[in-house]
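Apart from one protein chain that is not included, each protein chain of the complex appears where it belongs.
Then we have chain A:
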Amino acid sequence: MISTAKSQSHLAAQSQLNILLIDENVQRAESIVTALDNSRYKVSHLACTQAGLLKQVDEIQPDIIVIDIESPNRDMLESLHTISHYNPKPVVMFSSQQDTETINLSVQSGVSAYVVGDIDPERVKPILDAAVARFKEFHKLKDELNDTKQQLESRKTIDLAKRLLMRSNKMSEEQAFHSMRKTAMDTGQKLENVAKTIVSMLRSFEKGNDHD
């Protein structure tokens, strides 16, 4: 272990970023650490053969994990996404073999992993910069997608509530909408939440009537 730092800095912030470097090649790792001195990257190094990666991830809370694609620890990293409740960490994998490019094609496409060629200390900073930019872009897209989905869902709920109100209270579409908006304003709630309440209430009434 060369250095560790406890910091909760987030990828999106421009502040210092914690890097966990997993590399059996101690010499290479040391020169990478040196190359990143005085940069915004703070590197903790873990040799592949050392146990306890999970503990490290827990303690360091890395913003990015940089790992040799041939490291046995890859399976442990992969499990962070499936078994444990860790937030997915962006992973930069490097490979000193010729076949990197083809592996990259299959690994990329939106997942938070990124394969680069041999990670020589000269190139390490631009590689990390590119990775950070890429992860940000990916997260932005993901957030946008979630927002859009959310909006669509809320519109659907409002429409449904409107239709149920029209049917049960014999209202026109406009009356139904106005009455929901008024309730929302009077009670200081979001329109979507009012709609949700109406849907669940009217639905349970309808169910009750079905049983009669």
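Keep in mind that, in the parts below, a contact is a pair of C-beta atoms (placed from the backbone, for glycine too) under 8 Å apart; a residue touches a chain by one contact, two chains touch by 3 or more; residues count from 1.
Methods note: contacts and distances are computed from a predicted model.
*Asks:* UniProt protein name for the omitted subunit, picking from "Nitrate transport ATP-binding protein nrtC", "Sugar ABC transporter permease", "Na/Pi symporter" or "YCII-related domain-containing protein"?
*Replies:* The correct option from "Nitrate transport ATP-binding protein nrtC", "Sugar ABC transporter permease", "Na/Pi symporter" or "YCII-related domain-containing protein" is "Nitrate transport ATP-binding protein nrtC", the UniProt name of the unshown chain.
*Asks:* Using the definition of touch stated at the top, determine which of A:Ala35, A:Ile60 or A:Met76 touches the missing chain.
*Replies:* Of the listed residues, the one touching the omitted chain is A:Met76.
*Asks:* To test your reading of the contact rule: which positions on chain A touch the chain that is missing from view?
*Replies:* Within chain A, the residues touching the omitted chain are 49, 51-52, 54-55, 69-79, 81-84, 99, 102-111.
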